[in-house]
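Below you'll find the structure, written out as structure tokens, and then a few comments.
Note that one protein chain is taken out, while the other chains of the complex remain in position.
Right after this comes subunit A.
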Amino acid sequence: MFAFIIRRLLQSLIVMLAVAFISFSLFNFVGDPVNNMVGQEATAEQREALRVQLGLNDPFPIQFARFIGNAVQGDFGVSYRLSRPVSDVIATRLPATLELVFVAAVLALVIGLPLGVYTGLHRHGFGSKVLLTLSLIGISLPTFLIGIMLILIFAVWLGWLPSFGRGDTVQIGWWSTNFLTVAGWKSIIMPAVTLCLFQLTLIMRLVRAEMMEVLRTDYIKFARARGLSNRAVHFGHALKNTMVPVITITGLQIGSLIAFAIITETVFQWPGMGLLFLQAIQFADIPVMAAYLCLVAFIFVVINLMVDLLYYAVDPRLRVERSGGGH
């Protein structure tokens, strides 16, 4: 178990290095940040001086080594666009995105899981058919369209919810939260719903497929033959056996929620990292872009590690056998 974690951590380290390398080398080709930083009238000497100051003239390996060396200390340099340390910029944006992703993930799980169980149990029921049809819509409609439709209905026509921004936030240390004010909750509803819709339908369909698979197994038949209640059979025995694939997919989806958040944040002008990243691309703000990609990769790695550990919690077959088992 412990050796397993160490091994996974080492693998994660390699992944992080690879991501850092790829993102850093890619961004050397997205444009010259100096053009955006100095005015039209800047002389060639001024430009050159700035390049030297930013270290842009150094050979690639040296630039990369400097980037890694600073990054492990949490220093991703200074944003070219905002002239502030990238770590500060990200620290102000990170809570917004994480809270959005958190609410979306919770919604997707809390709604998707029961709906999946329901449609898996009542395969031929009318309710299941309606839900499956609706889920097709959820899977096929693009995020920005759903977002804009929600804004049209709930912000423009009904005027119930704000159409953009985070509303009122409360500062706790460096973390700003939506969860402590009514306006904050009102603001997060629409972006979170928009963001979760795809994941929700995915989880629902996955749980449904897994449930149908598991319900056919012998141990479910045997559980029924033992006279266990439907509740125990469906939730105790069947649902738990669907959990390994569901945990895998959900874990990966939390990562892609952060990625999808770019679009949602743009539609709702949500001041999170996705929006920051888009602005950084337009400005060729390399330090911000590199830091963003490294952070997302880091979150992915952490989630994957947690998923692996959850397998151990769910499935006893994966646990290390100390007491020399069967014979």
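Simple rule for what comes next: contacts are C-beta pairs under 8 Å (C-beta built on N, C-alpha and C of every residue); 3 or more make two chains touch, one makes a residue touch a chain; residues count from 1.
Note that contacts and distances are computed from a predicted model.
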{"item": "UniProt protein name of the chain not shown, from \"Molybdopterin synthase catalytic subunit\", \"Putative succinyl-CoA:3-ketoacid coenzyme A transferase subunit B\", \"Methionine ABC transporter ATP-binding protein\" or \"VWA domain containing CoxE-like protein\"", "value": "\"Methionine ABC transporter ATP-binding protein\""}
{"item": "Residue, one of A:N35, A:N57, A:Q171 or A:S229, that touches the chain absent here", "value": "A:S229"}
{"item": "Contact with the hidden chain (one of A:R81, A:R166, A:R205 or A:H237)", "value": "A:H237"}
{"item": "Positions on subunit A contacted by the hidden chain, ascending", "value": "217-219, 221-230, 232, 236-237, 240-241, 314-317, 321, 323, 325-327"}
